[in-house]
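Note sheet for the following structure.
Certain chains of the assembly are absent from this excerpt, and the rest are unmoved.
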Amino acid sequence: MTRVTTSLVPTVRARGSSTGMRRVGAVLTSLWLPVLLVGIWWFATANSSSPFFPPLGDILVETWNQWVVLGAWTNAVVSLRNLFIGYLFGVLIGIVGGSLLWRLRYLRIAVNPIIYFLYVLPAPALLPAMIAIFGIGDMRQIALIALGSIWPTLLNTLDGMRGIDTVKFDTARGLRLGGWRTYTRLVLPGASPQIAAGMRASLTVGIVLMVVSEMVAANSGIGFFILQAQAEFAIKKMWTGILVLALIGTALNYLFVFVERRVLRWYYRSRALGSS
Amino acid sequence: SGGGAPADAGGEGDGGAPEKSTLTVAINPSTQFAPLYYGIQEGIFEEHGLELEITPQTDIAAIVSGLASGTYDIGFATVVHAVTANANGIPIRAITTIEGQIQEDDEGTVTIASAESGITDFAGLEGKRVATVGLSSHNTMTMWELADRAGADTESIELVQLPFGQMAAALASGDVDAAIMQWPFAADALAAGGVELGYNNRELFVDTATTLFNTSQSFIDQNPNTVRAFADAMAESIVGATENPDVAKESLIEGLGITAEQAAGARWNIGGDPALNLDAFEVARDLLVKFSTDESAKTALENLDVSTVVWPGAL
Amino acid sequence: MSSAAVFTPTATETVLTVDGLRKIYNEGTDQANMAIDAVSFHVDKGEFVCIVGPSGAGKTTLLRCISGLASPSAGAVTFEGRPLTNVPEQLGLVFQDYGRSLYPWLTNGDNVALPLSARRMPRAERAARVAESLQSVGLGHVERKYPWELSGGMQQRVAIARALSYRPELLLMDEPFASVDAQTRFDLEDLILEVRRELGITVVLVTHDIDEAIYLSDRIVVLSKNPSVVREVVDVDLGDERTQVETRASEQFLSLRRHLLSLVMPKDA
Amino acid sequence: MLDRSRSWLNWALPVVTVGVVLLAWQFVTAGGMVSATQFPTMTDTMAALGREISTGRVWPAIGATLIGWLIGMVITIVLGVIIGTALAFNDFAQRSAAPVIEIFKAIPAIAILPLVILIAGSTLPMKVFLVCFAAFWPFLIQVIYGVRSMDPIVLDTARALGVRGARRFLQISVPSASPYLVTGMRIASAQALILCIVAEIVGGAAGIGRNILLAENTGVVAYPTMYAYIMVAGILGVALTGGFFLLEKRVMHWHESQRNIRESNKVGAA
């Protein structure tokens, strides 16, 4: 579980007080390729008559029509709400569960196979079962998202806590920090870089499950929107759904990284400075 | 049609031997395909120089696009799918029906309400939650139309996409108030006290076929004899299955991999006329226009000449 | 932990007594590994005692037993007349590897404040104490910075400040200067001598550097190779005033050095 | 600390737990706490699993799922290592590509599934494309990180010893990045399996997922079969992940993490 990196977003901004020119250069470097690719997409499809690859311009117009004019944005709101609640539950259970497993050795040994089974079990395979248990409605979506996002966080929490240097625990005992203070001042922050990595993996899983769960037995959400478009053979409409989902996914990813870089400032700065 | 057909023709028909003898046929497995399996079992397709490779595929949209991309030679779709696909620029053509035309006493698709919901007719669906196998499917359209005719506000009906197999359970648990179902699943729902609201197709599609085998325009252009041979074989199979329903039912045991008991309860339009006509396409187009919320989609549907959706040889 | 049996009233001056200490890792399994065989010595109040021994001798193990972090397999450790069961309140600990013992997610100030808040010291008093402790190791200005923003020598000073902040009576240090460069090391050695003079605390320091041991201590406990026993306890009478250049070149220093080298080097063993 | 005398707990506890969970499942379903339409009993499910195995129906499904997984993995790993290494050695290329990689990584492959189904149908190429789309981006990031996090001293040493060219790539660069590569493969494998099964459930491509779907469509009578296939999916996941852990153990035996694991196993405590 260690050695997992899930983002290429730059760790530190250009070192020191970079001049304006340099910052412009950095922005240009990161922008030219996406812009070029969008440009290629635009011109390659400009005169497209294939029903599957409509012109990009048409897709953009359709996106505005569908999501703003026709009010499909409510689907995004529903999706995000389910994601938020499910993810929050999943991550909380993951951290608390991971801490418990770290603390309770025998429990860890005992439930290890079950946890690994649930972790590697492709969560979408549980969809039919979830319908049977939770019925139809947001509850099922939330439950599935929560269930899927527990495991990466839980396992990373456990791994992170087990990976804390024994010298740091000796230090805590030497300073007589006591149980709770050791947990809040040493165990949690010490494992936090890996907990964050787990939470990021959980977010990815959560978004996937958000979409999958809406593609089966749902009546709202982005996944529902895309699947409905498919059933209507409304390919352009489907493209708009994919576009919106890509935007949301990217935005959530960057948001996560943004928050993580601030909360774990000590970790990224110390790493950038070369000490452990 | 069929200009330069090879000389050593082994098949019948007027156009010569099929250009392609092995066909990939995508179906959405159900007992409605009894005539198809009957035809295969009795060697009717073989007589026409055809060998069929049946591919089960639950997603009709995937079948339609598979036809357009050439993955499948022939594939199942309802009339609603065929019309929608063409309105969206995907050129598929209906070449034959899978089971014959709908009759006055059709016992196919049925709308059932749960006992607890208190719904007794289509008007009662207003504001309720209804399970359907596909959101923009044939079943949904007919249910909307019937509800509309009964005076319900169709926009207030909440749809949930569910496979037939789960509808009975969803009705029983109260997850949905009503479901548009197929046999044999409908039996479970009715046995659990479900209320039969009506047979959707009986009201709207009598004497016209709604369940179709389709292919792409380019396949027709390149393999006219094959298409003809398939259509002929299918028509013969439908007639044969009508004459020997028990044999046709038995053919399902191996074909669909179901039990003898399930096969005995198989249903299709036994005795339906195996010919296509444009009525179903016009009704479907009108329903789609009526219930479309999207202006551009509506315009495309209005501009669609439904006769282009059907292979001329089928009419 | 057969400690109570061996308990004997000690002289008023004795802070720490180690009596027949033995430590076996993984006792009772087939990977049993005796790190310490039999070590006995005592430390008087205000004394500076160094423990030297080759690598792997069990010095760290010994220190962990003395501090109460590990329990001995046999023998007893008595701190201020009471047998040791846990880490005592009045004990300060400085580990070899500053990089591992300072918490990188806390500022230097918070690192130093940690044992104080664990001892429920009021916030205002705490802040004053933190500033004072850092001042005493010559780091008045780094309270807001993080440990990893400092050089190695400065980090080790923060660790010392943290161990001193709650005014321990006994300071245990495990090779505290092993990973800093020679010059910083000289500085830190002088710093610890000065701190000890000012606060009058007792210090036990583990090192494998013989020169360092002689320069710092009043008494040196020389351990044998693993499993270790006490080879000799050497008294160091270099007086209170020591300087890096003069003291280390004095005749007394050199003869002590020769003696210790002959104890430690295997060819002469 | 778990000493030797109690090391039997290491295998006994998990076995007991699995047993307890299975019994609890049986108790809850057979005891009527959950209705049979919602959840089949454990024995029924096991019977269904046995039937699927004895009739041999389960093997083509597993085969179809695995073939999609395998082709997708091979493409992902080959492309990932080549492109990742190329990007990692060129700072400009890496910084240019980063946003594109991030964006593509953020698009759930599920979202393009309906579109891919329309274009390619429910076929093996469709499955392979989705598998690659889902597994490629995270793996690429791992490769780039692995190559970039190479200790400069490792490279300096190679230069000082006069090791260059292909020898340097194979004997120095690849082993040095291998911790990241192996972890990346393990993650990619899990992603690939999930995508295979989703493509089968949502898109109806042949495989375990489609058997789940077909059983679901068949209704309540087929619920035990459905859960049997869900279990097959889980077991397949365990097998593949376990395989990668074993691979990691074999190939990475020299790496610190593996040494630590061995060490902690030996001492019998963690």
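Lettered A, B, C and D in written order, each chain numbered from 1.
What we mean here is this: a residue touches a chain if its C-beta (ideal position, glycine included) is under 8 Å from a C-beta of that chain, and two chains touch if they have at least 3 such contacts.
Being a predicted model, the structure only gives us computed values, none of them experimental.
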item: Protein chain stoichiometry for the whole structure, using the labels that appear; value: A x1, B x1, C x2, D x1
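Rule of thumb we're sticking to: only the chains that are shown with their structure count from here on.
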item: Chains contacting each of chain B and chain D, listed by label; value: A
item: Identity of the chain that, by mean CA position, is farthest from chain A; value: C
item: Chains most often in contact, by C-beta pairs; value: A-D
item: Distance from chain B to chain A - Cα centre to Cα centre, in angstrom; value: 41
item: Residues of chain C touching at least two other chains; value: none
item: Multi-partner residues of chain D (at least 2 other chains); value: 37-38, 114, 117-119, 202, 213, 216
item: Chain B-touching residues of chain A, taken from the complex the two chains share; value: 51, 70, 128, 131-132, 135-137, 216-219, 227-228, 230-235, 237
item: Residues on chain A engaged by chain C in the complex (per definition of touch); value: 165, 167-168, 170-171, 173-178, 181, 185-186, 189-190, 192, 266-267, 269-270, 273, 275-276
item: Touching residues (chain side chain A, partner chain D) in the complex; value: 1-10, 26, 29-34, 37, 52, 105-106, 109-114, 116-129, 132-133, 162, 204, 207-208, 211-212, 215-216, 222-223, 226-227, 229-230, 233, 235, 238-239, 241-242, 245-246, 249-250, 252-254
